[in-house]
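The following block contains the structure, expressed as structure tokens.
Omission of a single protein chain aside, the complex is shown with its protein chains in their original locations.
Think of it as A, B and C in the order they're written, each chain with its own count starting at 1.
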Amino acid sequence: MSANHTTYGGGTPGAPAWEQDNYLNHTHGLKSWLTTLDHKRIGLMYLICILASFLLGGLFALLVRTEHLTPGRTIVDADLYNQYFTLHGAVMIFLFIIPGIPAALGNFVLPLMLGAKDVAFPRLNLTSWYLWVIGAIFSVVTIALGGVDTGWTFYTPYSTTTATHVIPVTLGVFILGFSSIFTGLNFIVTIHKLRPKGMTWFKMPLFLWAVYATALIQVLATPVLGITLLLLIAERAMGIGIFDPALGGDPVLFQHFFWFYSHPAVYIMILPAMGVISEVIAPFSRKTIFGYKFIAYSSIAIAAFGFLVWGHHMFTSGQSALGNMLFSALTFSVSIPSAIKVFNWLSTMYKGSISLKTPMLYALAFMFLFGIGGLTGLFLGALAVDVHLHDTYFVVAHFHYVMFGGTVIAFLAGLHYWWPKMFGRMYSEKWGAVACALIFIGFNVTFFTQFVLGSQGMPRRYYNYLPMYTSYHQISTVGSYIMGLGFVICAIYLAHSLLAGKKAAANPWGSVTLEWRTPPIPPHDNFDKTPLAGDPYDYSQVRWDAKTGGYVWVDEQSSAAVAG
Amino acid sequence: MSHSGGHHGEHAAPGHVVSTKILVGVWLALMILTVVTVEIATVDLGSANLWVAMFVASIKASLVVLFFMHLFWDRKINMIIFIVSLFLLALFLGLALTDTGAYQPDLIPGYAPGMEQTPPATK
Amino acid sequence: MSGHSSHPDYLGHHYDTPEQQFDSGSLGMWLFLATEVLLFAGLFCAYAIYRSHHPEIFLYAHQYLDKNMGALNTAVLIFSSFTMAMAVRMAQLGKNNHVVTLLTITLLCGFGFLGVKKVEYEAKWKHGLLWGKKFHPEEHSAGAHGTEALHDAGVTTAAGVTTAAGVATAAGGAGASHDTGASHDAAAMPAGATDHGAAPATGGSTAAPVGINPANADPMAVRSNIAPPPAGPAGLAENAFEPKQKVNSHATPKERPSNVHIFFGIYFLMTGLHGVHVIAGMSAIAWVLWRTMKGHFSAQYSTPVHLVGLYWHLVDLVWIYLFPLLYLVG
Partner (left out) sequence: MLASLLGSMAGFLGQGGGFWLPEAASKTAEPVDALFNFVLWICIFFFVLICVLMILFVMRFRRQRPDEEALSQVEHNSALEITWTVIPLALAIAIFWMGFKGYMDLATPPANSMGVQVQAQKWSWLFSYPNGVSAAELHVPEDTPVKLTMSSSDVLHSFFVPAFRIKQDVVPGRYTTVWFHPTRTGEFQVYCTEYCGKGHSDMLSKVIVHSRTDYDKWMDEEGNFIDKMPAPEAGAKVFQKYGCKQCHSVDGAGGTGPTFKGLWGIDQPLTTGAKVKVDENYVRESILQPQAKIAAGYEPVMPTFQGRMNDKEIGVLIEYLKTLK
């Protein structure tokens, strides 16, 4: 199978690069995909599934927003509304955002960036994907059965007494959890054991640091979610009496269990996003990343501190004052490494050579939106203020700013950044910018209003609301439609690119991490011989090549010159 | 670090080969410690019983981890991972305990309507 | 898979050396074991919290577990861990015959463990010593059970709930706890203790505080299954008997505290989840056993045996803590 490999960068003379043997055309047929062990194909399969989940979650979001056009009933009644926001939250979190960057983009690029042939356990990798699919089926089955209305947090004793279908969803989430664990485990081992010679820890691209930190959380926090959900199922199905006050159990204990996972989980969402931003900002500024070590360590610090703060979701739950104090203090510890990253990215741009291609537009949007999202976390971390803001739309706005404004925007940045590597095609920069602008504007219109709504006292998870909030809700709803339009445009031009996009150069952006050393579409086995890792942010390694419309490697050019 | 078995020449499998002596020794130690815990539990030490039992269990666990599971000879990273997981377990327990312990006085006496031993006033 | 001449069959195409593959495998397994530790962490946390809130429940209820059975199972698991470790050794040395024998013994120990657990569970089931809603410590009319119990009960009853003795009876019946060290504890117990039908009147006006009128069963349908005393006032009479002399008498509550079912909930969750792990471990052992017999392993390559070994030891490790926490110190 190594016979038809090309060396990286070059190409068999005559045949255009994108028609050579590559991971997409290496074998054919649906079965070859469903049984593939190739991390790139698995990454793509994840990508498809994840985009579908995003669409599903987004549709529920639009239903939620539409219902809020007027107080009281607009399109559905309370029972259905409650299912909509629950399914919106659960789909977005468990099906979309947690596997989003690591499993889809990460799977595709991680071994490539590392210069490895695959992840450490390819079979386990495929298993993760199947587990995702099975977990997703449970969620879909739940929707078919009539939904679930507990909120994505499944708080007891509501979740143990509601008549909706809690058990199938929790089972689904349980399975999804194992998918996430196995992905994380795989990545950790890959990064530890499959780094080629020359790639020391501090020569790793920052995305790998971020994914590594993420994987640690996935492995160490997710099992607790697993046991929490098992206990919830046991409580509901058998009345085990651990969380149910009617049986002498402690309902607040459930919240500890839940947030022990779910707070670290928000860093599962944001860390890889931050990794993507590091990868994008540097090449689009053509400047070595500023404060590499600080960024690398801050990823690990965020992961570590992230385990210490879960109680900040419980400030009004009846948690003890001691607990509240500890958790509030610890909450602020996470802000510091985040602050470091933001300032380092800014400094990377300083005196750079900044190109405003679509990925960079998203990266800039990220800094703007994540800045707001993160900073509003400071309100929530402050005990006295959180008492007022807890469970209002202020929190809803906060987490959309970090999850959407942070992770989804970074996901889009990464998708556009690696798109040419995935499919060997370019998309329309013009429409890319238009969609980005629409999403950015729509997003702010939707969620900035929600900060005001929330601090004015509008509680979340409210089907009905007092008339004084009407105009804010209407503005927010209009914003969500604008955002939806942005996504539709995005979907259209990406589809167009797949079918008829311009062929991409092997290295269209001038990045110097190893994945850009493969041909436009990487071959099945990634690298014929393990590439030598250089500095991942030293842009003197590549030079603009007007002929191919991309960048070429200086070392390959010279060795080709020697050989020729 | 990992080739200390050295029994089978140049192609020995990676990983340490533990001698039968050590394995039997560990097994005996574990059995003795089991008897010890069982016996100590019959002595009334007040709340110390729990801590003694946990102490003995931890010795047993360490024996298993270090020798049966080769961690004594193994790569450090494996040890680190295992210790981190124990640390997180302690963190989870510790922080959850500082909290929920504190609101015991707020419990409504005899709530748990489902399991109430005293029937409600109706006769 | 291999297109590279230096690549032995067992070496994955993306690995360079067997050592790299082995290290990856064991790192992966250790990470997985870490997730297992954290999976159990939730249950240990629940245990710690309820124990610190309600020590009386634990001190009272753990007496209903048969510590002889627990000790027996501890010995079984430790022995199986030993044979597993030996199997790994033999596999590394390439002595596959020994590996087959040792793995078979390990597997049999697993079955033994499950067998003992089955006996224990059945006894609990029979006597309604179950979790939350199902907690239904049934009352036996005095008689056969009570008397039999006298012989075997290593664990006995405090409040005259015959079920405890019943549990011990079932255990004894299974032959597992006969003549073990603790049996004489039972003898120390006042005769009346197991025979609640003969309850002295010390319980006083017992009818009122006992049970719930089933007709009144209310909301969330959980409602009392604690059967009202069928045989008149003696029912779950509190203080009806002398406390038995047993472990931690200082704290052993004399009467049944409320919410005892929480202990059994935790007991079943912990041992149940552990049991599932035993079964998973046994399946894994069966799998490597089969592969050993097929001759897949050699002195050069026996990584799967090693990894399955690690997993099996973890199962043992968890039990090392469960045993004292549940059976011994209540």
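Here is the rule we go by: contacts are C-beta pairs under 8 Å (C-beta built on N, C-alpha and C of every residue); 3 or more make two chains touch, one makes a residue touch a chain.
None of these values were measured; they are calculated from a predicted model.
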Candidate in contact with the missing chain, chosen from A:W209, A:Y465 or A:F487: A:Y465
Residue among A:G58, A:P122 or A:G352 that touches the chain left out of view: A:G352
Contact residue for the chain not shown (choose from A:G147, A:P196 or A:G318): A:G318
Of A:S278, A:S328 or A:T407, the residue in touch with the unshown chain: A:S328
Residues in subunit A touching the chain absent from view: 78-79, 82, 149-151, 155, 157-158, 161-163, 245-246, 248, 250-252, 285-288, 290-294, 315-318, 321, 324-325, 328-329, 331-333, 335-336, 339-340, 342-344, 346-347, 349-356, 364, 367-368, 371-372, 375-376, 378-379, 381-388, 390-392, 451-452, 455-457, 459-466, 510, 539, 543-544, 546
Residues from subunit B at the interface with the omitted partner, ascending: 103, 106-108, 111-112, 120-122
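By definition in this document, only the chains that are shown with their structure count from here on.
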Length of the line joining the C-alpha centres of subunit A and subunit B, rounded to whole Å: 36
Separation of subunit B from subunit C, taking each centre as the mean of its C-alpha atoms, in whole Å: 15
Between subunit C and subunit A, distance of the C-alpha-averaged centres to the nearest whole Å: 41
Two or more partner chains touched - positions in subunit C: 23, 27, 31, 34-35, 37-38, 41-42, 45, 49, 53, 132-133, 135, 219-220, 222, 258-259, 261
Residues of subunit B engaged with two or more neighbouring chains: 77, 84-85, 88, 92, 96, 100-101, 112-115
Subunit C residues within the subunit A interface of the complex: 3-4, 12-15, 20, 23-24, 27-28, 31-32, 34-43, 45-46, 49-50, 53, 131-135, 219-220, 222, 258-259, 261-262, 265-266, 268-269, 273
Residue ranges of subunit C touching subunit B (in the complex, touch as defined): 18-19, 22-23, 26-27, 30-31, 33-35, 37-38, 41-42, 44-45, 48-49, 52-53, 67, 71, 74-75, 78-79, 81-82, 84-86, 88-89, 92-94, 132-133, 135, 181-182, 208-213, 216, 218-220, 222-224, 226, 247-251, 256, 258-259, 261, 298-303, 306, 309-310, 313-314, 316-317, 320-321, 323-325, 328-329
Subunit C partner contacts - residues on subunit A that touch it in the complex: 1-2, 111, 116-122, 124, 161, 181, 185-186, 188-189, 192-194, 219-224, 226-228, 230-231, 234-235, 238-242, 244, 246-250, 253, 256-257, 525
